[in-house]
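Of the protein chains in this complex, all but one are displayed in their positions.
Then we have subunit A:
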Amino acid sequence: MTILSTFKAAALAAGIAFTIALPAAHADEQYFPLQSYRVGPYAAGGTGFFGGFIDYLNLINTRDGGVNGVKLTWSEAETQYEVERGVEAYERLKSNPNVAAWNPLSVGIAYAMIDRITADTVPLITINHGRTDSSDGRVFPYVFPLLLNPYSETSGIVNYIASKEGGLESLKGKKIAVLYHGSPYGKETIPIYELLAQKYGFELQQIEVPHPGNEQQSQWLAIRRAKPDYVVLRGWGVMNPVALKTAAKTGFPVDHIIGNVWSNSEEDAIPAGEAAKGYTAITTQASGAEYPVVQEIVKTIYDAGKGNLEDKKRIGSVYHNLGIVNGILNVEAIRIAQAKFGKRTLTGDEVRWGFEHLQLDPARVEALGAKGLFHSINVTWDNHEGNGYVTFQQWDGAKWNVVSDWIAPDWALLRPIIEKSSKAYAAEKGIKLRTAEDAETATN
């Protein structure tokens, strides 16, 4: 017993010691707290995304010496994609100085953080996911569902199906089934699919797969009975390969399954083997290592043995490239904010200003070495999504091939729905709508 108590005392003392010994603030540094997940059912997404993000931050430090001389720093805390671990990680990491922005890559954790980061005035980035109505910057000043919010994704997928069928009019009478992940992320698009079904007159069936989704026999039997023309796979992690395999078993044609933006990676297709051949999925960033920025990461970071991915074959994969694009967006927001506030460490609110002026046209994207990797972004103070473009890629058994142009979702159709939802939130929470002038000032 004495050994145990001694050990406990020692652990406690050590714990107290480094809780107190916070890292001292250094001049000209910008810190990224990373609530990453490298274990658990979603580790493939977590390691790829945070690997790409860290690789890009590393590239900026090594190649450019930081952003205009301001060094980028980061540290990780494991969340396993669980909300309470994410909250603990948030509380742990936020004590570090010079926080630039949060990137939890989890809808559940992001939801729990909205009140907290708004009080802290630090941006929260939910690239390609998140709470759709947080696109309305008037109500959510610090939340940024960059590139593609879930409604835009839905609109993009429906438009793509329409283009395959010969226009939006031909959707009438067609049958679409949506297989969604039983989580806040998965359910986010239920109302918008219903609305689009009404608008275009297609028949809709939405089927839930309980987390984590490694058993889908009954769902695919229901699909087989309903015989839909298309199945939209709104999955995450292990649910995706299982869906593709079960589809093959129940005889549903794989080229009529359209994956959403979190069902579009190599990690989803490879485990499904033959069953994934011909599977198509939406993406905001193409896969492949041929883009100049990815090549520079290989040259500068991986050849020096400092790469974050353990498996070098994953360089240029969908998740890795998403992490790189996320890195580009975060870094450019800092660069834009520095142009206004000075080349120094910025406050969270100043970085928020940077994100609200994050306008990268195709020419700027090319200058960043990312032409073809992603299209463009145009964030403003009230549009926190930034009108990202999407493209579709098909799995040939070994790699993804782009099979469409860059497609614009129907933003004009979606904006009023988003505003309705955000206004309801503002009324419930007693939030006053922000104006363009409010957004121009930033506290330092």
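Note that in this section a contact is a pair of C-beta atoms (placed from the backbone, for glycine too) under 8 Å apart; a residue touches a chain by one contact, two chains touch by 3 or more; residues count from 1.
Everything below uses one rule, namely that contacts and distances are computed from a predicted model.
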item	value
Among "Cytochrome P450", "Pyruvate dehydrogenase E1 component beta subunit", "Signal recognition particle receptor FtsY" or "Branched-chain amino acid transport system permease protein", UniProt-listed name of the chain not shown	"Branched-chain amino acid transport system permease protein"
Options A:Arg63, A:Lys299 or A:Lys429, residue touching the unrepresented chain	A:Lys429
Omitted-chain contact residue, chosen from A:Asp55, A:Glu153 or A:Glu188	A:Glu188
Touch with the omitted chain, as defined above, among A:Ala112, A:Ala162, A:Val298 or A:Val402	A:Ala112
Touch list for subunit A against the chain that is not drawn	1, 4, 11-12, 14-15, 18-19, 36-39, 43, 47, 75-78, 80, 83-84, 87-88, 91-92, 95, 107-108, 111-112, 115-116, 131-132, 182-185, 187-191, 208, 210-211, 308, 421, 428-429
